[in-house]
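A single protein chain has been removed from this complex, and every other one stays in its place.
Let's turn to subunit A:
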Amino acid sequence: MRLSLSFIAALFTAAVSAVSTTGNRLLVVLEEDADKQIYSKFLGDLKSRGFDLSFESPKSESLSLFHLGERSYDHIIFFPTKMKGLGPNLTPNILVDFLNAKGNILVTLHSNVAAPTSLVSLLAELDIQLPADRTGLVVDHFNYAADNSSAKAHDVLLLPPPRPARSDVKDFFSTGAGEDDVLAFPRGVGATLGASALLNPVVRAPETAYSYNPKDQVGALTADDLFAAGTQLSLVSAFQARNSARLTLVGAAEMLQDTWFDAEVTASAGGKKKTINREFAKRLSGWTFQELGVLRTNWIEHRLDEPEDPRNNETNPKIYRIKNNVKYTISLSEYSWDSWTAFTVPDNDDIQLEFTMLSPYHRVPLSWDTTRSSDSAAAYTAYFRLPDQHGIFNFRLNYKRPFLSNIDEKNTVSVRHIAHNEWPRSFVISGAWPWIAGVAVTVAGWLAFCLVWMYSAPAKKGVKGEKKTQ
């Protein structure tokens, strides 16, 4: 019964949110309607995933991201426009407000078109730097497509599938891609990322790539002119705010165009290769629009782990005692395209639970709890012993990882000290024996004194003494 109910509930939620966890209203900012045609496959993929696309020009006066303080759209895509700014409806302030309201933004750039100042300011706000003059071109003389014009200009980079840089990060963008497949990055702009933990490069430039200004650095590149080179250049960058709103910067808008979807290219090193741009575009937009890597806490439970304690069965008690053994369980789900699945922790990573009062007293990893997990939710459990310090503590689970939405759960409990009748009795403690014996001897001595004081006959010596004085 319970199973079927939850099944129906799962079906219902799946029907309601068939697309993204945060909504399906997608605003596409395009300057000319003709541009729809060159991105038709990408936009068609989005539509088929359930997004409700509305096209607007930045010049449009009716365009407004907010209506009565609520978001009018859930997601925005910016395609390159020739406008210098983006008008009064898309100022950096409004875009930051949009991010703060948990809206997601996908920004695309093109090396032939200077980035609008509004977007440059927004990116600078997030610590993403673009080359001076709002434009630049990334070239690599070692990994380029040797077709057409790129054979000479080397401006179509062929990159290996973007694997995560760290071993403890989940691979969202290149799963399923073969080692021989390439990602084409045509005529794109590279950016450099600040030191913020909220920023992550999705695609880095190869070691030999560099960015230059095709207008005035044609002859040679001097040290002062170099914007960035090698792996410091981020071609596709991801930003996830503390509220889990996401912004993605795609350096080359052209990589989302129909021509590069499932295209065949000639690599400079030799051989024909297939591009994975379509799958990458799907995954990148899916991640940006909260279809991938979204975590949800289903429930949290903490309780005593002391079988002999009468309060052992109480769930989420408000008070514990110091040195109690406790058990903490959390159920987590991850959204994957259209349904909630059990969240599995990436290899080499751990969900960690902290038990804190100002600073953590414990930080312990949680392990998979198979008995309480299902296909749509994974339970993770930790067992530990409360510290020998009383006070107001928090069970704190702060799980922030690149490309996964943030989880920060805090459950406050009191930890009392040991009551006077919970200590071992003094006669059990061998060190107390002399003191207990002392008490017993005092009692016996007192009783003996009472006897002697009340019932002692006068000593004979004293009588004799009296006689002597006489």
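As a convention for this text, a residue touches a chain if its C-beta (ideal position, glycine included) is under 8 Å from a C-beta of that chain, and two chains touch if they have at least 3 such contacts; residues count from 1.
We take it that contacts and distances are computed from a predicted model.
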Note = Record lookup, UniProt, unshown chain, options "Nicalin", "Ribophorin II C-terminal domain-containing protein", "E2 ubiquitin-conjugating enzyme" or "Oligosaccharyltransferase alpha subunit" -> protein name "Ribophorin II C-terminal domain-containing protein"
Note = The listed residue (A:Q232, A:N325 or A:N394) that touches the chain absent from the view is A:Q232
Ask   = Which one touches the absent chain: A:R134, A:R303 or A:R363?
value = A:R363
Touching residues on subunit A - with respect to the absent chain = 139, 141-142, 151-154, 166, 168, 195-197, 207-208, 210, 212, 219-223, 225-226, 229-232, 270, 323, 348-350, 352, 354-355, 360-365, 385, 387-388, 400-402, 429-434, 437-438, 440-441, 443-448, 450-452, 454-463, 466-467
